[in-house]
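Have a look at this one before I ask anything.
A protein chain is absent from this complex, but the other protein chains hold their places.
Chains here go by letter, A, B, C, D and E, matching the order in which they are written, and residues are numbered from 1 within each.
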Amino acid sequence: KKSRQTVNTDHDAVLLIEANLDDQGGESLGFAMDLLVDAGALDVFFTPIYMKKNRPACKLSVLCAPEERDTFVNLLLRHTATIGVRYQLMRRSIMKRQFKKVETKYGTIRVKIASRNGVVKQTAEYDDCAHAARVHKVSLADVEREVQLQLAKLENQ
Amino acid sequence: KKSRQTVNTDHDAVLLIEANLDDQGGESLGFAMDLLVDAGALDVFFTPIYMKKNRPACKLSVLCAPEERDTFVNLLLRHTATIGVRYQLMRRSIMKRQFKKVETKYGTIRVKIASRNGVVKQTAEYDDCAHAARVHKVSLADVEREVQLQLAKLENQ
Amino acid sequence: KKSRQTVNTDHDAVLLIEANLDDQGGESLGFAMDLLVDAGALDVFFTPIYMKKNRPACKLSVLCAPEERDTFVNLLLRHTATIGVRYQLMRRSIMKRQFKKVETKYGTIRVKIASRNGVVKQTAEYDDCAHAARVHKVSLADVEREVQLQLAKLENQ
Amino acid sequence: KKSRQTVNTDHDAVLLIEANLDDQGGESLGFAMDLLVDAGALDVFFTPIYMKKNRPACKLSVLCAPEERDTFVNLLLRHTATIGVRYQLMRRSIMKRQFKKVETKYGTIRVKIASRNGVVKQTAEYDDCAHAARVHKVSLADVEREVQLQLAKLENQ
Amino acid sequence: KKSRQTVNTDHDAVLLIEANLDDQGGESLGFAMDLLVDAGALDVFFTPIYMKKNRPACKLSVLCAPEERDTFVNLLLRHTATIGVRYQLMRRSIMKRQFKKVETKYGTIRVKIASRNGVVKQTAEYDDCAHAARVHKVSLADVEREVQLQLAKLENQ
Partner (left out) sequence: KKSRQTVNTDHDAVLLIEANLDDQGGESLGFAMDLLVDAGALDVFFTPIYMKKNRPACKLSVLCAPEERDTFVNLLLRHTATIGVRYQLMRRSIMKRQFKKVETKYGTIRVKIASRNGVVKQTAEYDDCAHAARVHKVSLADVEREVQLQLAKLENQ
């Protein structure tokens, strides 16, 4: 899974593709989001907008690698009601990242360590936390707090 | 038109009818809004919501006189994709209101005078201002400012 | 699954439970939605709101059977950051509904038939359409259109 | 009307002009939208945003032909409260499109046929459907379904 | 400050007052929010809505003690453009709460302890954390994590 790979650079570029959708219900928009995520989009999100003729609508935004433009343009045109999509290149400043595993009372949890210019963030992987919370019948916040406690212990050793 | 009638009471009750719509595009939601307004709803509005399965959706809310419940429930069930609507009664505190006409350099504009407990609001009617702005090729703000100036002059006489 | 059961009444009541969440991220809100849906909520939805101190926040709304209030209040208090939830009873006007199966070139699809006061809606079940669209590599709209064509043929027989 | 013209290219460019509006009510924003649409904007839409000092605000976005920048910048500065607008060029991938007329039991309805890379979409024109739905006292969905049935019949001939 | 008082009950009732505002800019809505919070409202929030005539608008919601209805109705009518507000009573399930002080490397931070049916939440007071983060030039997350670590230590003693 892409989102769990080590990243060693601090900048790159992404393509932002957008379409305004005023003739498609939420059911099929949710279906389209699933397909776009499965196809490897870096991010997919909806923004509520308001269009002419009193139409509550939805802007669909996809962030992808610039070289995958055709793939995502085609997916958007096939799975949404729009007949045109617009796009632009954006530059990014990103944190370098690597992963480690932490033992907790809820089992092993992967943690993403992101760093840049002296800022360091350690974030427990959502999928691991969600799994652990379900299995151990606690809240997601309980698991995330436990991970932070174990990370603090490791630092103090 | 109902919204321009004199109102002499300071409280009443309204029915709020709502439906969550995750399977209907903006085009037909705009069409439904027009029908509901034409049918005499006191207010019709959309709220963007987010439902399960990644569905960006829309909550349709209608405020109407309590005795018109059947009319609006039927309109909602006929013109939207929902198979059920929920409703509740709400009490209202309202300002008494009457209307007057004000002469301005952009023509005659109706003004609504609302009052309650020492608070008085004088609001130029939107339809008149919009018409005047279009005819005289000025902005809506220009017309509204002119109306306020004429109202101030009338007060100082 | 509850949403596929025959319904023979045209009105009932639901409980609307709400909480404003300004101290919880989207990840754990999505987790909470999944739990609430799994627990049998009739509907769960988020509304974007804006609170004091420049806080973009989220209103979580749950519709459930009135007799399940304790279950859902407890789930909300356990899995969200709120320390209080508010609720109210709402009455509903609903369409009677039953289900049938329709043969299409994309396989068998269940269709919900909802009716009330002369209004009849036939809606293809989302899960069946989504499955068929994935398997046959077509869009969800292609499947839904095919279902409507088969329904029209059945009517003309 | 521009939106009903044949289009024979599969890419072009548009200008996106935007302004954040925190000092203007919805009434005059709706008025501005009408003027911008009348002036030939390709698209006009509002996005709810939240600004500093607890201000719920509105982002106004206009898509127009790049050579019409001055026209729309001037309209925005005249009819909204902003004192500055920002803009950027975006490239578009669009579907080729042409129009045909379809006879239905609700009268003649124009249909837009959009195509690109093997994807073909046939969409009934909203204005025709809305008019037919009002005249024949049916829902918009009824008219759109009827159009799809007639299109299917034409294909099978 | 009310939000820092001990609470010993697990249910109460609140009044929800609402108004739809389509003729007032964000600046004066932010001003109104400040006044309502200062006047002791339990909660004040904005919801983006879409009204007729293409108007992006704002629903203002106030939660207050039921016996303070007149105070807040009057404030709303004086400081917003609306000429009527609606309201309803809602029941609440709340967690009992008390406060304690925790020593951290960023100074003393108050912590709210909320409990109900076996669920216990310990939340650092925002104002204290924000002050500490500004003074010590760290992020708010840094302060909140430190508080959780100190709370964990206290539990293990």
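Quick notes on this one:
Here, a contact is a pair of C-beta atoms (placed from the backbone, for glycine too) under 8 Å apart; a residue touches a chain by one contact, two chains touch by 3 or more.
As the structure is a prediction and not an experimental result, all values here were calculated from the model.
Within the entire complex, contacts from the absent chain reach the displayed chains A, B, C, D, E. Within the full complex, the residue among B:Phe31, B:Tyr50, B:Tyr106 or B:Tyr126 touching the omitted chain is B:Tyr50. Screening D:Arg4, D:Arg86 or D:Lys105 for touch with the missing chain picks out D:Arg86. Contact residues of subunit B toward the unshown chain are 48, 50, 52-54, 56, 145, 148-149, 152. In the full complex, subunit D touches the hidden chain at residues 20, 23, 47-53, 57, 59, 73-74, 77-78, 81, 83-88. Residues of subunit A that touch the chain left out of the display are 14, 16, 33-34, 37, 43-48, 61, 63, 88-95, 97, 112, 114, 116-117, 119, 121, 123, 126.
We adopt the following convention: only the chains that are shown with their structure count from here on.
Both subunit A and subunit B are touched by C, D, E. Using the average of C-alpha coordinates as each chain's centre, B ends up farthest from subunit A.
Chain pair B-C has a twin interface among C-E, A-C or A-B; that twin, with over half of the contact pairs alike by residue number, is C-E. More C-beta pairs touch across one of D-E and A-E than the other; that pair is D-E.
Once the centre of each chain is set as its mean CA position, subunit A and subunit D turn out to be 29 Å apart. Counting partners per residue, subunit B has 23, 27, 33-34, 46-48, 50-51, 53, 57, 78, 81, 88, 126 as the residues that reach two or more other chains.
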